[in-house]
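Once you've had a glance at the structure underneath, I'll fire off some questions.
Left out: one protein chain. Kept in place: all the others.
The chains carry the letters A, B, C and D, assigned in the order they are written, with residues numbered from 1 in each.
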(Lines give C-alpha, C1' and ligand atoms only; values in the text may rest on other atoms or scores of the structure.)
Protein backbone atom coordinates (compact mmCIF):
# COMPACT_ATOMS: atom_id res chain seq x y z
CA UNK A 1 0.00 0.00 0.00
CA UNK A 2 1.11 3.55 -0.43
CA UNK A 3 1.38 6.39 2.03
CA UNK A 4 -0.53 9.51 1.02
CA UNK A 5 -2.09 12.63 2.41
CA UNK A 6 -5.73 13.44 1.77
CA UNK A 7 -5.70 16.78 -0.05
CA UNK A 8 -9.29 17.27 -1.11
CA UNK A 9 -12.48 15.77 -2.38
CA UNK A 10 -14.05 15.29 -5.77
CA UNK A 11 -17.60 16.10 -6.84
CA UNK A 12 -18.99 14.12 -9.77
CA UNK A 13 -22.66 13.96 -10.67
CA UNK A 14 -22.28 11.96 -13.85
CA UNK A 15 -20.49 8.76 -12.86
CA UNK A 16 -20.80 5.03 -12.70
CA UNK A 17 -23.91 4.36 -10.54
CA UNK A 18 -21.91 1.95 -8.35
CA UNK A 19 -20.12 4.96 -6.85
CA UNK A 20 -23.39 6.34 -5.42
CA UNK A 21 -22.98 7.16 -1.75
CA UNK A 22 -19.23 6.55 -1.76
CA UNK A 23 -16.88 9.34 -0.78
CA UNK A 24 -14.28 10.23 -3.43
CA UNK A 25 -11.13 11.77 -2.02
CA UNK A 26 -8.10 13.25 -3.71
CA UNK A 27 -4.93 11.75 -2.23
CA UNK A 28 -1.35 12.84 -2.77
CA UNK A 29 1.20 10.01 -2.41
CA UNK A 30 4.08 10.88 -0.07
CA UNK A 31 7.45 9.45 0.84
CA UNK A 32 8.55 8.38 4.32
CA UNK A 33 9.71 11.97 4.83
CA UNK A 34 6.19 13.28 4.21
CA UNK A 35 7.10 14.93 0.92
CA UNK A 36 4.90 14.63 -2.16
CA UNK A 37 5.89 11.98 -4.69
CA UNK A 38 4.12 11.56 -8.01
CA UNK A 39 0.66 12.64 -9.00
CA UNK A 40 -2.52 12.72 -6.90
CA UNK A 41 -5.19 10.06 -7.32
CA UNK A 42 -8.92 9.81 -6.72
CA UNK A 43 -9.58 7.16 -4.08
CA UNK A 44 -12.71 5.70 -2.51
CA UNK A 45 -12.82 5.80 1.26
CA UNK A 46 -14.26 3.25 3.65
CA UNK A 47 -12.45 4.21 6.85
CA UNK A 48 -13.64 7.77 7.41
CA UNK A 49 -10.51 9.66 6.36
CA UNK A 50 -10.53 13.45 6.16
CA UNK A 51 -8.52 16.20 4.55
CA UNK A 52 -4.93 16.59 5.85
CA UNK A 53 -4.82 13.09 7.32
CA UNK A 54 -2.04 10.69 6.42
CA UNK A 55 -3.47 7.47 5.13
CA UNK A 56 -2.44 4.40 3.20
CA UNK A 57 -4.38 3.21 0.20
CA UNK A 58 -4.51 0.02 -1.77
CA UNK A 59 -4.42 -0.17 -5.55
CA UNK A 60 -6.30 -2.57 -7.78
CA UNK A 61 -9.47 -4.54 -7.34
CA UNK A 62 -8.94 -4.74 -3.57
CA UNK A 63 -10.02 -1.09 -3.39
CA UNK A 64 -13.63 -2.15 -3.88
CA UNK A 65 -13.71 -4.99 -1.33
CA UNK A 66 -15.43 -2.99 1.44
CA UNK A 67 -18.51 -2.62 -0.79
CA UNK A 68 -18.68 -6.20 -1.91
CA UNK A 69 -20.87 -7.56 -3.52
CA UNK A 70 -21.39 -4.15 -5.18
CA UNK A 71 -18.91 -3.99 -8.05
CA UNK A 72 -17.45 -0.55 -7.48
CA UNK A 73 -15.19 0.24 -10.47
CA UNK A 74 -12.39 1.60 -8.28
CA UNK A 75 -8.65 0.99 -8.43
CA UNK A 76 -7.57 3.00 -5.39
CA UNK A 77 -9.10 2.82 -1.92
CA UNK A 78 -8.13 4.24 1.45
CA UNK A 79 -7.83 1.29 3.85
CA UNK A 80 -6.13 2.83 6.88
CA UNK A 81 -5.38 6.09 8.66
CA UNK A 82 -1.79 6.32 9.85
CA UNK A 83 -1.38 7.15 13.56
CA UNK A 84 2.38 7.07 13.27
CA UNK A 85 5.19 5.31 11.56
CA UNK A 86 8.62 4.68 12.93
CA UNK A 87 11.75 4.69 10.82
CA UNK A 88 14.79 3.89 13.02
CA UNK A 89 17.94 5.68 11.89
CA UNK A 90 20.69 3.35 10.84
CA UNK B 1 -8.62 6.47 -10.12
CA UNK B 2 -6.78 9.09 -12.03
CA UNK B 3 -7.76 12.58 -13.07
CA UNK B 4 -7.48 13.24 -16.79
CA UNK B 5 -8.76 15.45 -19.54
CA UNK B 6 -10.37 13.99 -22.64
CA UNK B 7 -8.22 15.19 -25.53
CA UNK B 8 -9.56 13.29 -28.51
CA UNK B 9 -10.97 10.10 -29.89
CA UNK B 10 -9.56 7.06 -31.63
CA UNK B 11 -10.82 5.40 -34.80
CA UNK B 12 -9.96 1.72 -35.22
CA UNK B 13 -11.63 -0.56 -37.73
CA UNK B 14 -9.49 -3.61 -37.09
CA UNK B 15 -9.85 -4.38 -33.41
CA UNK B 16 -11.04 -6.94 -30.93
CA UNK B 17 -14.74 -7.50 -31.75
CA UNK B 18 -15.68 -6.94 -28.10
CA UNK B 19 -14.97 -3.24 -28.61
CA UNK B 20 -17.75 -2.93 -31.20
CA UNK B 21 -20.04 -0.02 -30.36
CA UNK B 22 -17.82 1.23 -27.54
CA UNK B 23 -16.43 4.75 -27.69
CA UNK B 24 -12.63 4.95 -27.48
CA UNK B 25 -11.34 8.23 -26.12
CA UNK B 26 -7.84 9.58 -25.74
CA UNK B 27 -7.31 10.85 -22.21
CA UNK B 28 -4.40 12.88 -20.85
CA UNK B 29 -3.73 12.33 -17.13
CA UNK B 30 -3.46 15.58 -15.17
CA UNK B 31 -2.35 16.67 -11.71
CA UNK B 32 -4.51 18.49 -9.16
CA UNK B 33 -3.33 21.72 -10.77
CA UNK B 34 -4.76 20.65 -14.13
CA UNK B 35 -1.36 20.24 -15.77
CA UNK B 36 -0.52 17.25 -17.93
CA UNK B 37 1.36 14.42 -16.26
CA UNK B 38 2.63 11.39 -18.13
CA UNK B 39 1.44 9.98 -21.40
CA UNK B 40 -2.10 9.85 -22.82
CA UNK B 41 -4.07 6.61 -22.80
CA UNK B 42 -6.91 5.13 -24.81
CA UNK B 43 -9.92 4.60 -22.53
CA UNK B 44 -13.37 3.14 -23.01
CA UNK B 45 -16.22 5.38 -21.96
CA UNK B 46 -19.50 4.43 -20.34
CA UNK B 47 -20.52 7.78 -18.83
CA UNK B 48 -20.85 9.96 -21.91
CA UNK B 49 -17.67 12.01 -21.58
CA UNK B 50 -16.65 14.45 -24.30
CA UNK B 51 -13.54 16.24 -25.49
CA UNK B 52 -12.18 18.88 -23.04
CA UNK B 53 -14.02 17.43 -20.05
CA UNK B 54 -12.15 16.54 -16.87
CA UNK B 55 -12.86 12.97 -15.92
CA UNK B 56 -11.49 10.22 -13.74
CA UNK B 57 -10.76 6.79 -15.09
CA UNK B 58 -10.12 3.42 -13.56
CA UNK B 59 -7.30 1.11 -14.57
CA UNK B 60 -7.38 -2.65 -14.79
CA UNK B 61 -10.15 -5.13 -15.30
CA UNK B 62 -12.67 -2.81 -13.62
CA UNK B 63 -12.62 -0.73 -16.81
CA UNK B 64 -14.77 -3.35 -18.52
CA UNK B 65 -17.38 -3.81 -15.77
CA UNK B 66 -20.05 -1.59 -17.39
CA UNK B 67 -20.24 -4.03 -20.33
CA UNK B 68 -20.34 -7.18 -18.27
CA UNK B 69 -20.84 -10.03 -19.22
CA UNK B 70 -19.14 -8.94 -22.48
CA UNK B 71 -15.42 -9.43 -21.93
CA UNK B 72 -14.12 -6.12 -23.24
CA UNK B 73 -10.29 -6.33 -23.28
CA UNK B 74 -9.85 -2.87 -21.77
CA UNK B 75 -7.54 -1.69 -19.00
CA UNK B 76 -8.66 1.94 -18.76
CA UNK B 77 -12.23 3.17 -18.51
CA UNK B 78 -13.80 6.53 -17.80
CA UNK B 79 -16.08 6.11 -14.78
CA UNK B 80 -16.90 9.69 -13.81
CA UNK B 81 -17.01 13.25 -15.06
CA UNK B 82 -15.59 15.73 -12.56
CA UNK B 83 -17.89 18.65 -11.70
CA UNK B 84 -15.33 20.11 -9.33
CA UNK B 85 -12.71 19.18 -6.84
CA UNK B 86 -11.75 21.08 -3.77
CA UNK B 87 -8.21 21.27 -2.44
CA UNK B 88 -8.12 23.36 0.75
CA UNK B 89 -4.89 25.32 1.15
CA UNK B 90 -2.90 24.31 4.18
CA UNK C 1 -4.97 1.01 -23.36
CA UNK C 2 -1.79 2.47 -24.64
CA UNK C 3 -0.82 3.78 -28.05
CA UNK C 4 2.27 2.15 -29.50
CA UNK C 5 4.02 1.45 -32.75
CA UNK C 6 4.98 -2.08 -33.74
CA UNK C 7 8.76 -2.01 -34.13
CA UNK C 8 9.69 -5.64 -34.60
CA UNK C 9 9.09 -9.23 -33.70
CA UNK C 10 10.57 -11.66 -31.22
CA UNK C 11 11.75 -15.21 -31.84
CA UNK C 12 11.75 -17.55 -28.86
CA UNK C 13 12.04 -21.31 -29.12
CA UNK C 14 12.20 -22.03 -25.42
CA UNK C 15 9.05 -20.54 -23.94
CA UNK C 16 5.86 -21.34 -22.11
CA UNK C 17 4.03 -23.86 -24.34
CA UNK C 18 0.84 -21.77 -24.17
CA UNK C 19 2.53 -19.25 -26.49
CA UNK C 20 2.78 -21.81 -29.30
CA UNK C 21 1.39 -20.37 -32.53
CA UNK C 22 0.99 -16.89 -31.08
CA UNK C 23 2.78 -13.97 -32.73
CA UNK C 24 5.06 -12.03 -30.36
CA UNK C 25 5.62 -8.43 -31.41
CA UNK C 26 7.86 -5.74 -30.02
CA UNK C 27 5.84 -2.56 -29.45
CA UNK C 28 7.13 0.90 -28.58
CA UNK C 29 4.66 3.02 -26.59
CA UNK C 30 4.12 6.49 -28.08
CA UNK C 31 2.51 9.75 -27.05
CA UNK C 32 -0.32 11.51 -28.87
CA UNK C 33 2.38 13.28 -30.89
CA UNK C 34 3.72 9.94 -32.13
CA UNK C 35 6.98 10.22 -30.20
CA UNK C 36 8.41 7.31 -28.25
CA UNK C 37 7.69 7.23 -24.52
CA UNK C 38 9.17 4.66 -22.19
CA UNK C 39 10.53 1.24 -23.00
CA UNK C 40 9.33 -1.27 -25.62
CA UNK C 41 7.33 -4.32 -24.59
CA UNK C 42 6.70 -7.77 -26.00
CA UNK C 43 3.00 -8.13 -26.82
CA UNK C 44 0.86 -10.93 -28.15
CA UNK C 45 -1.19 -10.09 -31.20
CA UNK C 46 -4.68 -11.24 -32.11
CA UNK C 47 -5.65 -8.57 -34.62
CA UNK C 48 -3.06 -9.05 -37.35
CA UNK C 49 -0.84 -6.06 -36.65
CA UNK C 50 2.39 -5.56 -38.57
CA UNK C 51 5.64 -3.65 -38.25
CA UNK C 52 5.28 0.17 -38.44
CA UNK C 53 1.58 0.13 -37.65
CA UNK C 54 0.17 2.24 -34.83
CA UNK C 55 -1.81 0.08 -32.47
CA UNK C 56 -3.23 0.12 -28.96
CA UNK C 57 -2.55 -2.65 -26.53
CA UNK C 58 -4.07 -3.75 -23.27
CA UNK C 59 -2.09 -4.63 -20.18
CA UNK C 60 -2.85 -7.32 -17.66
CA UNK C 61 -4.79 -10.53 -17.84
CA UNK C 62 -7.07 -9.10 -20.54
CA UNK C 63 -4.18 -9.57 -22.98
CA UNK C 64 -4.87 -13.29 -23.07
CA UNK C 65 -8.65 -13.16 -23.52
CA UNK C 66 -8.61 -13.80 -27.30
CA UNK C 67 -7.12 -17.27 -26.65
CA UNK C 68 -9.45 -18.23 -23.85
CA UNK C 69 -9.70 -20.92 -22.46
CA UNK C 70 -5.97 -21.34 -23.18
CA UNK C 71 -4.17 -19.68 -20.30
CA UNK C 72 -1.60 -17.65 -22.22
CA UNK C 73 0.79 -16.11 -19.64
CA UNK C 74 0.74 -12.68 -21.30
CA UNK C 75 0.40 -9.22 -19.76
CA UNK C 76 0.37 -7.14 -22.95
CA UNK C 77 -1.77 -7.76 -26.01
CA UNK C 78 -2.50 -5.79 -29.15
CA UNK C 79 -6.27 -5.32 -29.35
CA UNK C 80 -6.67 -2.72 -32.07
CA UNK C 81 -4.99 -1.09 -35.04
CA UNK C 82 -5.39 2.68 -35.08
CA UNK C 83 -6.78 4.13 -38.31
CA UNK C 84 -6.59 7.65 -36.95
CA UNK C 85 -7.03 9.65 -33.84
CA UNK C 86 -8.24 13.17 -33.60
CA UNK C 87 -6.96 15.67 -31.04
CA UNK C 88 -8.79 19.00 -31.46
CA UNK C 89 -6.60 22.00 -30.65
CA UNK C 90 -7.84 24.03 -27.74
CA UNK D 1 8.95 -9.45 -7.00
CA UNK D 2 10.96 -6.50 -5.87
CA UNK D 3 13.98 -6.24 -3.63
CA UNK D 4 13.53 -3.88 -0.68
CA UNK D 5 14.84 -3.12 2.75
CA UNK D 6 12.50 -2.96 5.74
CA UNK D 7 12.87 0.57 7.09
CA UNK D 8 10.15 0.82 9.73
CA UNK D 9 6.67 -0.05 10.81
CA UNK D 10 3.30 1.63 10.61
CA UNK D 11 0.76 2.09 13.39
CA UNK D 12 -2.87 2.48 12.33
CA UNK D 13 -5.82 2.15 14.68
CA UNK D 14 -8.51 3.13 12.19
CA UNK D 15 -8.18 0.71 9.31
CA UNK D 16 -9.94 -2.00 7.40
CA UNK D 17 -10.80 -4.68 9.98
CA UNK D 18 -9.25 -7.38 7.79
CA UNK D 19 -5.81 -5.99 8.71
CA UNK D 20 -6.33 -6.83 12.39
CA UNK D 21 -3.37 -8.75 13.76
CA UNK D 22 -1.31 -8.28 10.59
CA UNK D 23 2.07 -6.53 10.80
CA UNK D 24 2.39 -3.48 8.54
CA UNK D 25 5.96 -2.69 7.57
CA UNK D 26 7.44 0.19 5.63
CA UNK D 27 9.69 -1.11 2.87
CA UNK D 28 12.08 0.83 0.67
CA UNK D 29 12.65 -0.73 -2.77
CA UNK D 30 16.33 -1.11 -3.66
CA UNK D 31 18.40 -1.92 -6.72
CA UNK D 32 20.81 -4.84 -7.06
CA UNK D 33 23.49 -2.51 -5.66
CA UNK D 34 21.47 -2.02 -2.47
CA UNK D 35 20.67 1.62 -3.22
CA UNK D 36 17.19 3.06 -2.73
CA UNK D 37 15.01 3.29 -5.82
CA UNK D 38 11.60 4.93 -5.82
CA UNK D 39 9.28 5.53 -2.93
CA UNK D 40 8.67 3.37 0.17
CA UNK D 41 5.53 1.27 0.46
CA UNK D 42 3.47 -0.20 3.27
CA UNK D 43 3.55 -4.00 3.04
CA UNK D 44 1.94 -6.80 5.00
CA UNK D 45 4.32 -9.40 6.34
CA UNK D 46 3.79 -13.13 6.68
CA UNK D 47 7.41 -14.31 6.91
CA UNK D 48 8.61 -12.59 10.07
CA UNK D 49 10.74 -9.84 8.52
CA UNK D 50 12.30 -7.15 10.70
CA UNK D 51 13.77 -3.70 10.31
CA UNK D 52 17.01 -3.51 8.30
CA UNK D 53 16.46 -6.88 6.62
CA UNK D 54 16.56 -7.21 2.85
CA UNK D 55 13.40 -8.82 1.60
CA UNK D 56 11.43 -9.29 -1.58
CA UNK D 57 7.79 -8.44 -1.79
CA UNK D 58 5.01 -9.23 -4.20
CA UNK D 59 2.57 -6.71 -5.58
CA UNK D 60 -1.10 -7.18 -6.30
CA UNK D 61 -3.69 -9.56 -4.97
CA UNK D 62 -1.03 -12.21 -4.28
CA UNK D 63 0.02 -10.13 -1.27
CA UNK D 64 -3.02 -11.36 0.63
CA UNK D 65 -2.72 -15.07 -0.17
CA UNK D 66 -1.13 -16.06 3.17
CA UNK D 67 -4.32 -14.98 4.98
CA UNK D 68 -6.75 -16.65 2.63
CA UNK D 69 -9.76 -16.94 2.95
CA UNK D 70 -9.60 -13.60 4.81
CA UNK D 71 -9.83 -10.91 2.15
CA UNK D 72 -7.01 -8.65 3.28
CA UNK D 73 -7.14 -5.50 1.10
CA UNK D 74 -3.38 -5.45 0.53
CA UNK D 75 -1.40 -4.88 -2.66
CA UNK D 76 2.12 -5.40 -1.31
CA UNK D 77 3.29 -8.31 0.82
CA UNK D 78 6.68 -9.50 1.99
CA UNK D 79 7.08 -13.10 0.80
CA UNK D 80 10.77 -13.79 1.42
CA UNK D 81 13.83 -12.68 3.35
CA UNK D 82 16.95 -12.52 1.18
CA UNK D 83 19.93 -14.45 2.54
CA UNK D 84 22.07 -13.42 -0.40
CA UNK D 85 21.96 -12.77 -4.07
CA UNK D 86 24.69 -13.36 -6.55
CA UNK D 87 25.33 -11.14 -9.55
CA UNK D 88 28.26 -12.50 -11.58
CA UNK D 89 30.33 -9.79 -13.23
CA UNK D 90 30.36 -9.95 -16.98
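The definition used in the following text is that a contact is a pair of C-beta atoms (placed from the backbone, for glycine too) under 8 Å apart; a residue touches a chain by one contact, two chains touch by 3 or more.
Just so it is clear, the structure is predicted and the values come from calculations on it, not from any experiment.
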Option from D:23, D:39 or D:59 whose C-beta touches the chain left out: D:59
Touch list for subunit C against the chain that is not drawn: 7-16, 18-19, 24, 26, 28, 39-43, 51-52, 60-61, 64, 71, 73-76
Sites on subunit D contacted by the missing partner chain, in the whole complex: 1-3, 29, 31-32, 37-38, 46-48, 56, 58-63, 65-66, 68, 77, 79-88, 90
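We take it that only the chains that are shown with their structure count from here on.
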Multi-partner residues of subunit A (at least 2 other chains): 60-61
